[in-house]
Structure formats: C-alpha cells, structure tokens
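Of the protein chains in this complex, all but one are displayed in their positions.
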Amino acid sequence: MKYAFFLGCLIPAREPNYESSVRKVSSELGIELVEMKGANCCAPFSIQSLDYVTWLALAARNLTLAEEMGLDILTLCNDCYESLLMTNTILKNDKELREKVNGILADLRLEFKGKIDVKGFIDVLYDDVGLEKVKNSIKEPFDGLKAALQPGCHLTKPKRIHFGEWMGIRALDELAEATGAKSIAYERKEACCGGPLRGINDEIASQVAKQKLDSIKGSGADCIVTVCPFCYVELDMGQLEIKRRSKEEYNLPVLHFAELLRMAMGMKLENWEIRTHRVPITKILNMKEAK
Amino acid sequence: MSSLDADFMHDVANTPRGRGILTCIQCGRCTSSCSVARVVEDHNPRKLMEMIILGLRREVLHGPLPWYCLSCFTCLDRCPQNGDVGETMFAIRNLAVKEGNTPRAIVDQAQNLFGTGRVVVPTRMALIQRERYGMGKEPAVDVEAVQKILRKTSFDKLIYR
Partner (left out) sequence: MQKEVIVIGGGIAGIQASLDLANRGFKVYLVEKSPGIGGRMAQLDKTFPTMDCSICILAPKMIECARHSNVQLLTYSEVKEVKGSLGNFEVNVLRKPRYVDEAKCTGCGICADNCPAEAPNQFDENIGMRKAIYMPFPQAVPRVMVIDKDSCIECGLCDKVCEADAVNRDQQPEEVELNVGAIVVATGFDMFDPAVIPQYGYGRFKNVITAMELERLLCASGPTGGLLIRPSDGRIPRSIAFIQCVGSRDRREWINHPYCSSICCKYAVKDAVLIKEHEPNSRVAIFYIDMRAFGRGFQEFVNRAKSEFGISFIRSNPGELSDDPTTDNLIVWYEDPITRTVQHVSFDLVVLCPTLIPRRGAQELAETLGVELDNYGFFKPADPVKKPLDTTVPGIFACGYCLGPKTGDIPDSIAQGSATAALVAEVLATQEVP
C-alpha cells in the first residue's frame, strides 16, 4: 500500500504532532507514504470562493503530480480531501473544463489524465488496510474511553461524491471502537465545527464551535477525537477562545484520530506532542496508564 | 432599497457552481439545517436564494452576506432539488469578489498563496519540531509553478488591487 502523501498547508504549518502520529501508525500498518515533491496548496474553500478556474488548476496540479508518481493520493485534512476529490471528480467527467485546465497546466508541462483516486486517511484505514488488520495491530486497547468522534464536514459531504454520509461516519465509529474506545452518540454529529470562519469572523466561528461543544458535553463524552486538522484547532484552541469570551469551560481534551490509534497500538505520545494540545490531555493519559 | 436587477438570477446561473438558483423551490430545508443560521439571524440560505431570484444584486453581493457560510455542505446534501444551495454560495462569492467585496482574512490567505504557495505560513515552533522530531525540513513548494498558474488565471489581479 503506497500512496502519494499530500500534507496540505495546515499540518506542516501548525500540527506536526498530527503528522508524527500518522507516520508512526502508517509504518506499523504497512502504509508507505511517498513525498509529493513541490506539491502546492490544495486550494481550500477560501480560494475556491475567489475564483473557480484557479481552484481547479491549483488542485489539478497536485493531481497530476500524483499521476506522474502513479499513486493514489492520501490526504489527512478534510479540506484538502474535499478540494482534491471534487476537482478529480469534476475534471474526470467534464471534458470542457478538463481541456481548459489542461490549457493552463500546459505551461508547466503537466496534463491531467484522471488516472488516480483521492483517498482520506480514514478511507485507507477502512478500505485498504481493513478493519481486521487494524484490530490485530492494537496492543494496548483503551478501556471504553468515551469518545465523541468528530468526522468533520468533508469526510462525508457532499454525499454525491463521497461514499455516503452515514456510511463514512460508521467507518469512523468502527475504527475508533477497534481501539477500545466507545463512540458516543451525540446530537448533530455531522455538523460543522465552525473552523472555516476562523479568521474571517471569529465571533461566529466561536458560536458554531460552542453549539458543537454543547452537544458533546451533553452526551457525557470524556474526549473529542477529530479527523480534520481544522476541526482539531477549532475544538481544541476554540475551547480556550470560548472560555475567554464567555468564561464557559468544557475541559474536553481533543485527540487526533491518528493519536488515538497510535496509543492503542502501544506507542506512547512524546512530551512535545502532549504539550501541543491546548486543552490538556492528562486525564486520557492517566486513564491509559491506570490500566 | 435598490432597484431590482432582473438579470441577476441569470448572471448567477451562468457563473460556475451557480446553476442551482434556477431550480430552487424555496422549501426552507437548507435554512433549518444550517449551523450558522441558528446563530446569526442575517444568515439564511433560503432567503439568500430568494434575494437572488428577486434581483437584489447590491444587497447580496455587497456586505457580509456571502461570507457567513461555512461551506459545510449540510444544506447541499439535504436540498431536494439536488443540492445546489451550498454550491450557489460559491458562485455568489466569486461574483462578490469580482466587485471588490472580499474579507481581509481571505485576501491575506490568497496573498500567502501567491508568495509562498501555501495559504498558511508555518510557525517557527512547528518548523523546529518537524526537524527535531524526524519529519525533516519544511516540504518545499514549487512557488514558481503556483505563480504561473495564478498569473494565467488572472488571480493576482483579483487579490492585488
């Protein structure tokens, strides 16, 4: 299992701990991550809001790089996933747009041919590695840790290009339960964290995050587990922001899914990784140690 | 109250991702599903579609209305007319940007993209941690390639005025 590893912008810029856990988990499960040299930003929704063709061209460049490598893309960020998957789907099906984009890429001597697929980390774990193999790799399962899973909007929406809203969420649930955690049902699991508005309108972003945190708090979960680095920042640092604005505290530690899996596979988090979490994750670590 | 622009709906329909405006039946399912509509009274996807249909060009394209959307696609997945509220939002933004209405934060991201090939500039701490803990130097972006693309699509003209 070899993939063109698309890191995106946010993870190298802010969340090296996410990348570190992914690399460790991948190496244990036999997933080979090949660097995409010179890959550019995927063109997330902010760039898509500015201009349509620019978005397609930027995303297509990354797709062509992977095509030249002859590998499917594996991406960790939901926004990158949405941008690349949508572009791949659009250009595979729309001849006119494909020709237009290839006209732009021609200057770089690149051509989109539509030969590869775009996959998220959860897709790869569930479909390519398989639940059985993931289960077999678990050496130190969690003892029923009550986790509120945050799939993130673009793991499963829009349904017409993903494999199905509720199926995608179910795959995530099953993978999380394989680690010994318990996936807690809560209201509006598929709702947005508010992340996309961060920086554009912090007030609204906070209020949307608050809706999410309120419903998670009401469900009795011990922690939140995210897939997307935007959700991670919004729900982790976002809790401090909400505390600043309205003094409300949630004390819900946020873990990357890859970190959850890594710990269950018996690889401890290092101090630098633990410290990057703004809401301390000590209680989760203590729960694990106590076993 | 500005005068109504009868062409506005068709302009939106002819913008990429804007075709959905022609089939909106104003059922309201989008608004009742929207996370932002629950928090911000001004943000109401169904109402935005109504304003486009009526031709309220100025009210839609200027001001904060296009920029509340999270593009979470909840509305898109639930729309009975096959989902184009969420898509139409992008068309509106493309039009709003052409008329000079772009939030500062997005302009900053776009300028980062032009200068470095990325929308987010890495923090020093992150770069140090990468190198120290075995993930190597910051992965290099082919900035020249990005700039070639952005010039070809006249993107630079949009963000540097």
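So that you can tell them apart, the chains are marked A and B in the order they are listed, and the count of residues begins at 1 in each.
Going forward, contacts are C-beta pairs under 8 Å (C-beta built on N, C-alpha and C of every residue); 3 or more make two chains touch, one makes a residue touch a chain.
Quick caveat: nothing in here was measured; it's all calculated off a predicted structure.
Within the whole complex, the absent chain has one touching residue among B:Val12, B:Cys30, B:Met89 or B:Ile106, and that is B:Cys30. Contact with the omitted chain, checked across A:Asp143, A:Glu187 or A:Glu248, is made by A:Glu187.
Mapped onto chain B, contacts with the missing chain fall at residues 25, 27-34, 37-38, 41, 44, 46-47, 74, 77-83. Residues of chain A in touch with the missing chain: 159-160, 164-166, 187-188.
Here is the rule we use: only the chains that are shown with their structure count from here on.
The distance from the centre of chain A to the centre of chain B, with each centre set as the mean of the Cα atoms, comes to 21 Å. Chain contact summary for the complex, chain B toward chain A: residues 15-17, 35-36, 38-40, 64, 66-68, 70-74, 76-77, 83, 86, 90, 93-94, 97, 102-103, 105-106, 109-110, 113, 117-123, 126, 129-130, 132-135, 138-142, 145-146, 148-150, 152-153, 155, 158-159. The touching residues of chain A, when paired with chain B in their complex, are 7, 9-10, 12-17, 19-20, 23, 35, 37-41, 44-54, 57-58, 61, 104-105, 107-108, 153-154, 157-160, 165, 188, 190-192, 194-197, 199-201, 204, 207-208, 211, 270, 272.
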